[in-house]
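Missing here is one protein chain; the remaining ones are kept as they sit in the complex.
For chain A:
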Amino acid sequence: MEWEAPALVLSATPYGENAVVAHVLTAEHGAYRGLVRGGASRKQASLWQAGNLVSARWFARLPEQLGNLGAELVHPSAARIMLHRLPLALLSSCCAVADGALPEREPHPRVFDGLVKLLTLLSLDAEEAQRSGVVALIRWEAALLADLGYGLDLTSCAVTGEAGELSFVSPRSGRGVSAVGAGTWRDRLLPLPPFIMNAGDVGNPSTWSQGLRLTGHFLARDAFGARHQPLPAARSRLQDMIEAMPVAGEAPG
């Protein structure tokens, strides 16, 4: 049993003195774990950093075994992002969410493609990452929820049935609700940030915060709640960081 594929490193847990158990995400095979001998060594440690795109090779005698992983570095996202606070928080958050939310060995090619695009955006241009990284992450989280079967339904208002002009999302059903339909219930609904419906909008810290609360609610309740796990600490820290940003100010470097 063996495969070779491009993969994103989601996490690497120390195992023994010199090895790590790496968790990678591939398009064809989904999320896979494998033992990396010497993964914590000086030579290999930089390769197994979360967010790195690698060319991975997994092999085992039987498919149900943990197996062994080896890899060559393709794109060092982690090293490129480390100096920048917000992009690093975004990288940590998306890797931790994918690490905990995706089922093992089940292909999710759209989630993989979306994560590659997101990490490329974060690592290639720091300024662009500061400007539009949070929105890209929220869109990716919405796509992840949809792929896992917990997608938001934003086609029409759940109350009036009319399409367009949606301003809220029901925290129970995940369906969009217009301002008219929300009526007196608006305080109980999750605000829908405009950039979710408008592809060209990069939002601001206030709407980013709304977006993170929106996807965070469904990630916590459905994707992680189904496994009786809390949202990853990296995701919660990102939310705290965004909520602490001045509304009209610039994203901090």
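The rule is simple: a contact is a pair of C-beta atoms (placed from the backbone, for glycine too) under 8 Å apart; a residue touches a chain by one contact, two chains touch by 3 or more; residues count from 1.
Criterion: contacts and distances are computed from a predicted model.
Selecting from "Recombination protein RecR", "Biotin-dependent carboxyltransferase", "Pyruvate dehydrogenase E1 component subunit alpha" or "Sarcosine oxidase subunit beta", the unshown chain of this assembly corresponds to "Recombination protein RecR" (UniProt protein name). Only one of A:Thr13, A:Ser55 or A:Asn198 touches the absent chain when the whole complex is considered: A:Thr13. Which of A:Leu8, A:Ala31, A:Ala56 or A:Leu91 touches the hidden chain is settled by the complete complex: it is A:Leu91. Interface note: of A:Leu35, A:Ala60, A:Met82 or A:Val202, the residue touching the hidden chain in the full complex is A:Met82. Remark: the residues of chain A touching the chain excluded from display are 11, 13, 17, 43, 45-47, 49-52, 73, 75-76, 78-80, 82-83, 85, 88-89, 91-92, 96, 99, 232-234, 237.
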